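First the structure, then my questions, so here it is.
Note that one protein chain of the assembly has been removed; the remaining protein chains are unaltered in position.
In order of appearance the chains are A and B, and numbering begins at 1 in each one.
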Amino acid sequence: MTDSEISLRTEGLSAWFGDHHVVKSISLSVSRNDVYALIGPSGCGKSTFIRCLNRLHEEIDGARVQGDVWISGDSGSENIYAPGSDPVAIRRQVGMVFQKPNPFPGLSIFDNVVAGLRLAGVKRRSVLEEVVETSLKHAALWTEVKDKLKKPGTSLSGGQQQRLCIARALAVRPKILLMDEPTSALDPISTARIEELVMRLRSEVTVLIVTHNMQQAARISNQTAFFLMGELVESGPTSRIFTKPKDTRTEQYITGRFG
Amino acid sequence: MSRRVWSRLFFRNRVENSGDQVFVLSLKIVAWATVSLFAGMLVYLVYLARGAIEALGFNFLTTNDWNPPMEIFGAAPFLVGTLASSFIAIFIAAPVSIGTALFLKEVAPKRVARVVGFLVELLAAIPSVVYGLWGVLVLAPVMRDHVQPFLASWFGPGTYFAQALGHVLTGLFYPFLLIADVLGLTEVTLGTLSEKMMALAQGLFDGPPLGLGLLSAGVVLSIMITPTVTAMSREVLAIVPDSVREGALGLGATRWEMIRIALLRSSRAGLVGAVILGLGRAIGETMAVTMVIGNRNEIPKSLFEPAQTMASVIANEYNEADGLHLSSLAAVGLSLFLVSLLVNLAARGFIRWIERGTRA
Partner (left out) sequence: MKELSLRDGRRKVLNWSAITVLCVLSFLAITPLFFIFSYLAVRGAGGLSLAFFTELPKPVGEIGGGMANAIGGSLILLSIASSFGIPIGLACGVALSELKVGVTVRALRLSVDLLTSVPSIVIGLFAYAVVVVPMRGYSAWAGGFALSIVMIPIVARSTEEILRLVPSHVYEAGLALGLPRWKVLLRLIIPGVRAGVTTGILLASARVSGETAPLLFTAFSNSFGFRGLNQPIASLPVQIFTYATSHDDTWRQLAWTGALVLVFVVFLLNLVTRFLIRRRE
């Protein structure tokens, strides 16, 4: 694996809430166009881990991060925790989808999708319209909402709202998309649609997805990392993790003996 | 992470973005401007009142004589007027409001509760001056012609009620008298105390029915504070978790038993807070009282007599005042300000207490 294929790499990444050490010195490499699943029992630090990857973790009071995260951009590789690095600029390259669908209340579907671009200074109507169409198509929502773009985003169903949030994240053209248990609040049908969507997104972005559902990880990811108590126990190709785990704890977890 | 923790941190110590820095700074400037507005109000009132404070000191509040032409300024009549009218208001409004809150929250079907709740809220929207108008032109004549004669014949001087009340008051104050006596603070004996309480009880509903006066002001105030106390009581009752209700009902309690045993017991402090909040509103209320209370600068001996409150004397006299008179009115304003603050802080304390109690 050459360096240019690597999309994101963490080196000794640790995170705290106050005195509570929740992510313990994690080093992980994610290649371009991977769908990388992070699995583990709840409270194992996997959500906190990906919140460090777009510097969202530090927004919480008493939260602290240590270590390096390199993301490869147009001008080579960049450490997002380097002194002077601007979290706002980082987050434009690393998008995020949250556990609960969270469209901006009171904003129309259209305005939700273009929120990031418009506030970054893109004003041209034609550009915005084009972005809305392509983003919603990528998020597999276009056909359902193309006639009601003026309706508020919150008027959609839960599954549609989540796809709207995906479209909103895609609209700013991030290189990496972080997904924090994006289907945990959804019904099985909506879940299936989002899973399909994630698999298709591979060609566009690198996806890191946190999930507590091992079947989901097995279905949609090509790489998997298993977290336990804030530590990275094991990582590797999904098929191998699920068939021949090296660590007994991984084996116990995927066979359902704890967690 | 809950919003509670998170919101406090929205703008952290380290604000990187320059736009964010400007934004936070401007918010802080407005915040401190508002704080200084409030602080300035207190400081300015003290400044205005300094003449009266220097000249009269604490006697200002206890002197029972307010005579601007003679340059005598004692605020005791207004203190008594404010307390008396507010307590009449509470006496009427507390049972009505708490009863209404219980009805709306525990008894009434949803639809009825919505309509009645809406009507009570409308009561809060009526401006004070409109209550005053109604009080002067409608309520006062009714009080004069019907209510006060009725009260006088049942509770007035020489009635069993007055007699009994005199005894009850004597009994209530006797322990204080004993304590004061042991400490050597008073010359009053049981006999004189009893006489004084009798006179108070006999005089309560004495005198010619005038309409405008303490009682009418209290009645208008009670109507005005009912929505406040009701709304606050409803909030307090809403804090009590449903499991408490279900627990009591599940034991076979009737609805009333559930209210009495489970609800009132656990929300007592909050309901007291709600009533004190109403008291705070009544103390500060100006226009309606000014229009209805009759405006006489003396301590009333009967509920039928005209009186004056701290707020109403300011409204009545401030425009024509100067010198020590003006400063004394400012001192009355300062006292009113401080009393309102204390009462509101007390109410908040009670309500916060119950909130913590039910959460733990």
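We adopt the following convention: contacts are C-beta pairs under 8 Å (C-beta built on N, C-alpha and C of every residue); 3 or more make two chains touch, one makes a residue touch a chain.
All figures in this text were calculated on a predicted structure; none of them were measured in a lab.
Touching the hidden chain in the complete assembly: which of A:A169, A:V205, A:A218 or A:I254 does that?
A:A169
Tell me which residue among B:I53, B:A76, B:V136 or B:V188 touches the hidden chain in the full complex.
B:V136
Could you tell me which of B:T63, B:Q163 or B:T286 touches the chain that is not displayed?
Counting the whole complex, the residue in contact with the absent chain is B:T286.
So which bits of chain A touch the chain we can't see?
Counting over the whole complex, chain A touches the hidden chain at residues 54, 56, 59, 61, 88-96, 98-100, 102, 104-107, 115-116, 119-120, 165, 168-169, 172, 178.
Take the complete complex as the reference. Which residues in chain B touch the chain that isn't displayed?
1-3, 6-13, 17, 19-20, 22-24, 26-28, 30-35, 37-41, 44-45, 47-48, 95-97, 99-100, 102-104, 107-108, 116, 118-123, 125-134, 136-138, 223, 226, 230, 254-257, 259-260, 280, 283-287, 291, 311, 314-315, 318-319, 329-330, 333, 336-337, 340-341, 343-344, 348
The criterion applied here is as follows: only the chains that are shown with their structure count from here on.
Counting in whole Å, what is the centre-to-centre distance of chain A and chain B, each centre being its mean C-alpha position?
Result: the chain centres lie 56 Å from each other.
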